[in-house]
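Encoded as structure tokens, here's the structure I'll be asking about.
Just one protein chain is left out here, and the rest sit where they should.
Residue numbering begins at 1 within each chain, and the chains themselves are lettered A, B and C in the order written.
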Amino acid sequence: MNKVVQTAYEAVADIASGSTVMLGGFGLCGIPENLIAALVERRVTGLHTISNNMGVDGFGMGLMLEAGMIASHVGSYVGENRRLEALVLRKELDLTLIPQGTLAERIRAGGAGIPAFYVPTGLGTVVAEGKETRKIGDRTYVLEHSLNADVALIKAWKGDRLGNLVYRKTARNFNPAMATAAKLTVAEIEELVEPGELNPDHVVTPGIYVNRVVVGAAYRKPIESKFIQSGGAA
Amino acid sequence: MNKVVQTAYEAVADIASGSTVMLGGFGLCGIPENLIAALVERRVTGLHTISNNMGVDGFGMGLMLEAGMIASHVGSYVGENRRLEALVLRKELDLTLIPQGTLAERIRAGGAGIPAFYVPTGLGTVVAEGKETRKIGDRTYVLEHSLNADVALIKAWKGDRLGNLVYRKTARNFNPAMATAAKLTVAEIEELVEPGELNPDHVVTPGIYVNRVVVGAAYRKPIESKFIQSGGAA
Amino acid sequence: MTGKERIARRIAREFRDGFYVNLGIGLPTMIAEYVPAGIDVMFQSENGMLGVGGPPTDDCADPDLINAGKQPVTELPGCSFFASEESFAMIRGGHMDMSILGAMQVDENGNLANWTIPGKMVKGMGGAMDLVAGARRVIVAMEHQTKDGTSRILKECTLPLTGQRVVHDIVTELCWIRVSAEGLVLTEVADGLDAAEVQARTEARLLVSPDLRVMTVNASA
Partner (left out) sequence: MTGKERIARRIAREFRDGFYVNLGIGLPTMIAEYVPAGIDVMFQSENGMLGVGGPPTDDCADPDLINAGKQPVTELPGCSFFASEESFAMIRGGHMDMSILGAMQVDENGNLANWTIPGKMVKGMGGAMDLVAGARRVIVAMEHQTKDGTSRILKECTLPLTGQRVVHDIVTELCWIRVSAEGLVLTEVADGLDAAEVQARTEARLLVSPDLRVMTVNASA
């Protein structure tokens, strides 16, 4: 069993235009830089993306946006991305904003075989519009459905050829849930280790969820709050 | 912040008769031996227990059963416990059997603020009787509700005084989910370490979920399949 | 070769490299011994482990390291541990390529009964209902008849179900039966038997595949 592919380009070579793609990361933290670059290089178009944020102007998913690859996006926060704001206000991109916790849980549910669940979040707000509500006990809840994707592009710290993954600090974020919720999961890692080197008690994403592993290179990892202050030059 | 209490007896001293109590463990693996012993010593009665199994005759929750402390039980598998089988067949104990995955997810939901969710499990079987079913996409699902408890008695491997916990191998099982789903969570650990000694990437149960920590002693940890073969003498 | 061993060896031939498989307690657990050479299969145990290895030597048994049958096991390189709710997210979410489990009864609709006998046996379903609802392919591995010669493959299950329309294949020491929309299809029979003989020992009606073959079993692991 060897899931390692040699290049990021190879890892995303069969992603079709029009696919639904989940991308891990919170802001610019824990994003699959190399896979995004390869996808931009391939210029697939009409993608339906699911990701908490959408990078910033000039980095991360911002690069996909600038390359005109994204038709629609589901996320919780897209501040700090002026190009996106402009596209949405001009109605050139279909943006769905949902609460961050509901987004995370919907993705987890997609991987866990749970088609729908109730949450208190968003009751009485625009995110509950058109959704079923239901009183359970003494509180009213909103029905939310699972999210799945054709492809998940995720970023981990270390991994082995079986696809076992561990994450580093807050770069974990949405990556483990997304790994479970797509037909094809491609994991970009910083360091490849031998099976057995990761303590099995510490594995966060078991290999069963991962189809391909690629070792990334030349990480930039800008810190978003500084990147924006310095106008993208960080 | 110091959640460490000195004895198991002290750790369970205020658990009232009639409480709903979750107990971690799968079979005899990863059970809070010291907390169970302390509870048996206190002879609280009329408990409503939630646990995947119910120990065996002569060990684990079997000791609570023999002491007549349990009024009702929710679990997924109680084989290997002849006393329980007899009590249930004589209708002296109210037993609810539910699928193991549904049990785990209901407990997780209880800790996660999700009052109800849909699963495919058990559709068309006795466990779906009286429950709402619903077609979502091309499949029909059963509505299941969250489970909570007054108290969770769990077992971890190492922990610190803030309540951060890690588990060892398959002794993890139901313990992390139960830690999140009770008003009072008491964790029995094998080894107390200083805050910061557990790698924060490896913590499985963050301290927020844990109210009390007690270091257990004199672990027996029988292996159930052997314990039963040897008639309880293992 | 016993009937059980024949079943285990036959099912092991279905494994493909990279498969993730859950083996039920009892007969299905035996299948792990017969994985064909050159094939990597990762076994899951629903109590929270992927990459389950064989039994330890007696003095190396670790009480914190058991399978769902509560037997001590060992770790294979690349194994991982996780909590129960994560284990069943994996199972329910359709990530297991195969779930192989025993049965008391199976019927023409692919219904399965393997967890209770009302008024007699109080054990519980454990993870069986989740496994049959969640795995991509559910294979029942069991002896064809009970000890007293009653068929376990029925027109309709009489015991409480574990799952409704969940079984894909039934493998016994006598035959391989595929569950189809049209009913049960006999696709393989054990060497020396024919379809009529299998039908005679089966309550359910069996359709005979036009490609009916002899059930071959690897002699070596």
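Assume contacts are C-beta pairs under 8 Å (C-beta built on N, C-alpha and C of every residue); 3 or more make two chains touch, one makes a residue touch a chain.
The model shown is predicted, which means the values in this text are computed figures rather than measured ones.
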(request) Mind giving the shown chains that are in contact with the missing chain? (result) A, B
(message) For the chain not shown, which residue from B:P32, B:G122, B:G207 or B:P222 touches it across the whole complex?
(response) B:G207
(request) Have a look at B:G24, B:G75 or B:G111 and name the one touching the chain we're not showing. (result) B:G111
(request) Write down which of A:N52, A:N148 or A:N211 is the residue touching the left-out chain. (result) A:N52
(request) Provide the residue numbers of subunit B that touch the chain removed from this figure. (result) 1, 108, 110-114, 160, 162, 164, 180, 194-196, 198, 200-201, 203, 206-209
(message) Tell me which stretches of subunit A touch the chain missing from the display.
(response) 26-30, 52, 75-79, 84-85, 88-89, 95, 97-105, 107-108, 119-127, 157, 167-177, 204, 221-226
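What we mean here is this: only the chains that are shown with their structure count from here on.
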(message) Taking each chain's centre as the mean of its C-alpha atoms, which one ends up farthest from the centre of subunit C?
(response) A
(message) Looking at chain pairs A-C and B-C, which one is connected by more C-beta pairs in contact?
(response) B-C
(request) Averaging only over C-alpha atoms, locate the centres of subunit A and subunit B and give their separation in whole Å. (result) 34
(message) Nearest whole angstrom, what separates the Cα centre of subunit A from the Cα centre of subunit C?
(response) 36
(request) Could you grab the centroid distance between subunit B and subunit C? Build each centroid from C-alpha atoms only and quote it in angstrom. (result) 28
(message) Among all residues of subunit C, which ones touch two or more of the remaining chains?
(response) 75, 81-82, 88-89, 91-92, 133-134
(request) Quick one: which residues in subunit B touch 2 or more of the other chains? (result) 105, 119-120, 167-169, 172
